[in-house]
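With one protein chain held back, the other chains of the complex are shown just where they sit.
Our next item is chain A:
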Amino acid sequence: MIESYLIEKMFNNAPFLDEMATDQGKIHSHWERIARYYEQIGSEKMRQFQEEVSRQLRENGVTYNVYGDPDGMNRPWILDPVPMVFNSEEWERIEKGLIQRTQLLNLILKDLYGDQKLIKEGLLPFELIYNHKGFLRQAHDIQLEGEQQLIQYSSDLARGPNGMMWVLHDRTDAPSGAGYTFENRAAMTRVFPELIRENHVRKITSYYQTFKNTLSSLTNNKENPRVVLLSPGPTNETFFEHAYISSFMGFTLAFGEDLTVSGGYVWLKTIKGLEKVDVIIRRVDDVFCDPLEFKNDSHLGVVGLMEAVRQKKVLVINPLGCRVLENPGLMAFLPKISKVFLGEDLILPSVATWWCGQEKELKYVFDHIETLVIRNIYRGTNHKSVFGGDLTEEQLQNLKKQIQRNPYMFVGQEMVDFSTSPSWINNKLEARNAVFRSYVVADSENNTYNVMPGGLSRSSPEKGAFLVSNQTGGISKDTWVLGKPKDVISKIPKIVKSQPLVRTVLPSRTGERLFWLGRYLERSAYAVRLMRMTLLSYNEADEDIHIHETPVLSTLLKTLTLMTGTLPGFTEKAILKNPESELLDLVHDVEKPGSLAFSIQSFLTNAFAVRDRLSLDTWRILDSISEELIKMRQSENSLLKAYHNLDNMVVKLMAFYGLNIDNMTRETTWHLLNIGRFIESAVNNCTILRGMLSKSFDTESNKELMEDTLRCNESLVTYRYRYRSNLEMQGVLSLLILHEDNPRSLIFQLLEIDSHLKALPNKDEHEQFGIERKKLLEAITKIRLCDVTEISTLDLESNEYSQLIILLDKTIELLHETSDLIYQKYFSHTGSAYSMIQTSIIPEI
């Protein structure tokens, strides 16, 4: 395995250096042990390890969202079992270089939002800064306590042809990936424990410890700070890590709509009411953070946040304004500034950069455009980097015109031949170009910076491809720094005595999602059961029957329409006669509200949005439900196939619930999940009884319908056991409505709702018995008072069980009212629709 890699390296990898092999086909000393290990275990074992790594990550629910890809939501995260490796001598230099660069960028940041000496003295061109959209005028003169303004810093590094590590990009706004780094390391540690131990791979945990300490020392609330991680939401590409970091660090995961500004403070809207926020770790881009002062159509931010920052009542990390440093044009000026500010040369060079805002540099870029990468100084979705060599003559001319119009908006950068690193691809080691992302965090107690000894490396899936990004399908790698540090540069953080206490709070929006998670769980489960019954009956029926004349089948179909809320559906005669396509739609069609696919998709969406509240094992089940849904949607248009899928689905849905019973703590989250779940079951229970049993047909059909109704509620066995008799209306109704010890009975479901409501935090001190519980009590009392003989008596005139109908309709109505009241009481402040209003045009001038 190693041999062939070395041969390949010597003969076919000519322009690139390699991380493992020398040009002479020898192995670098720090790779020797690792290479030997691979050689020992062989390809087959390596393949198994790779699968094991993937399984670990998948089961931990590690995903990455890809924009603009229909199946891109939650793409599994791909990890190469072969790491990126640094020896301790080289790491020492990288670490020193990163600390120096962070310190330098920090000084630049402080200057740009303060005296602007750099511009006044000509060390930075005015146009480079004032034209950059990351230079936020609103942030001028706002500074954190102390010297450090830049708290988190990341950069992408790669090894250039001279063997040195070069900085390709600086990330200073809301750097991502540290969460993935931790997951990668966790998976690698489980699969390669000895390899990691024997090579003395350094631990990376000090990064978050330092981060926590720094937050504690910067916030006003030293005792017990409330820290939220502000995420753009579940559709963001790195949402997984927002949830992961929140759980791991004890932060509350929040979206913009969860927060509000009042009296200059930022508040978190929780189920219990408003709670003050001390620190916001933001993963929302700068100008999206406050629609009042920046982009007024942003719905990801918090209105008034900037004013709260000015009043120093909340700490935002990284501070708003840091993005100005994510400006590739700066790279051209860093060496000089380093000399002036630090009196030092840059330890880590940046990739060679020419800023087009200067005449000489512009000419250079134009003369060498075919060998350069052209980038806008502001990174955004509209500004893609292009490699001049890939363009046609016409495209080149257009690009030149574009640059000519706004030269200061562009840089040309050298196309670096990054080194390759071995990657496990197609069951062998292949050389792929790799980029390493580093993570640096301020250690404000010691007024220095701490570098994570490791990080997130990525390699391109294609040979010789340079532009590595997860959006275009890169492969991630763990990064190993070998050996003990010779001389400790980054101090090992001490554990602060008063650690931020993790208080369990539940944002209202998360509460609302949990409620719906419960509702969609039951909605899906009931739909599956009724569909199974219906399909069985349909598949068994003779081909030449007239369905509309067959009481059982037509009743089942109509009930299905009623329960899924897809009227007119089978109540229309034409559809009832040829039910196949409507039935298939009800199973597969994810666009059709009420269909099974729709309900399961909604269930998964809600689960994803509260993923920080669910256990890892739960993720394993959700993953398999998601797979089952894909199978269900892909299965051909066959009702028989659909039937088999349904069987699998119901088991998995119940496993989800079972697991939560087993491991969810009995807190507000648990109660809200159950309130949703039991409201939905109670409503479905009523609807099925209403649809199946309100009319009388011939004796045989009546018997069959009663049997199906019991089956739908999984109570047929109970019935037989209890009554040991033929099916009778009175017994069936008694079991499904009145028996308080039957978990499938309506009264049981109502009482469950009440007991969970009772356990929720009471917001109104004067009211012992909340208004929503009063409404529910009315339903409970109605059921308890009802006379079972009365509801099971057939009204001969209409041939209907009219008392039953009245009771069920009233119960459904009361349940809807209860649900509305719960909404008002606990989730109403999730309503966050807002709009921009401004003096439009100056009137009549």
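Rule of thumb we're sticking to: contacts are C-beta pairs under 8 Å (C-beta built on N, C-alpha and C of every residue); 3 or more make two chains touch, one makes a residue touch a chain; residues count from 1.
Throughout what follows, contacts and distances are computed from a predicted model.
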Leaving aside the chains you can see, what is the UniProt protein name of the one that's missing? Options: "cytochrome-c oxidase", "Transglutaminase-like putative cysteine protease", "Na(+)/H(+) antiporter subunit B" or "sn-glycerol-3-phosphate transport system permease protein UgpE". "Transglutaminase-like putative cysteine protease"
Given A:Pro83, A:Gly134 or A:Pro291, the correct residue touching the omitted chain is A:Pro291
Of the listed residues A:Gln40, A:Gln634 or A:Gln838, which contacts the missing chain in the full complex? A:Gln838
Per the touch definition above, residue among A:Met10, A:Ile41, A:Ile119 or A:Leu751 touching the missing chain: A:Ile119
Residue ranges of chain A at the interface with the undisplayed chain: 116, 119-122, 126-127, 130-131, 137-138, 140, 260-264, 291-293, 296, 303-304, 307, 310-311, 405-406, 831-845
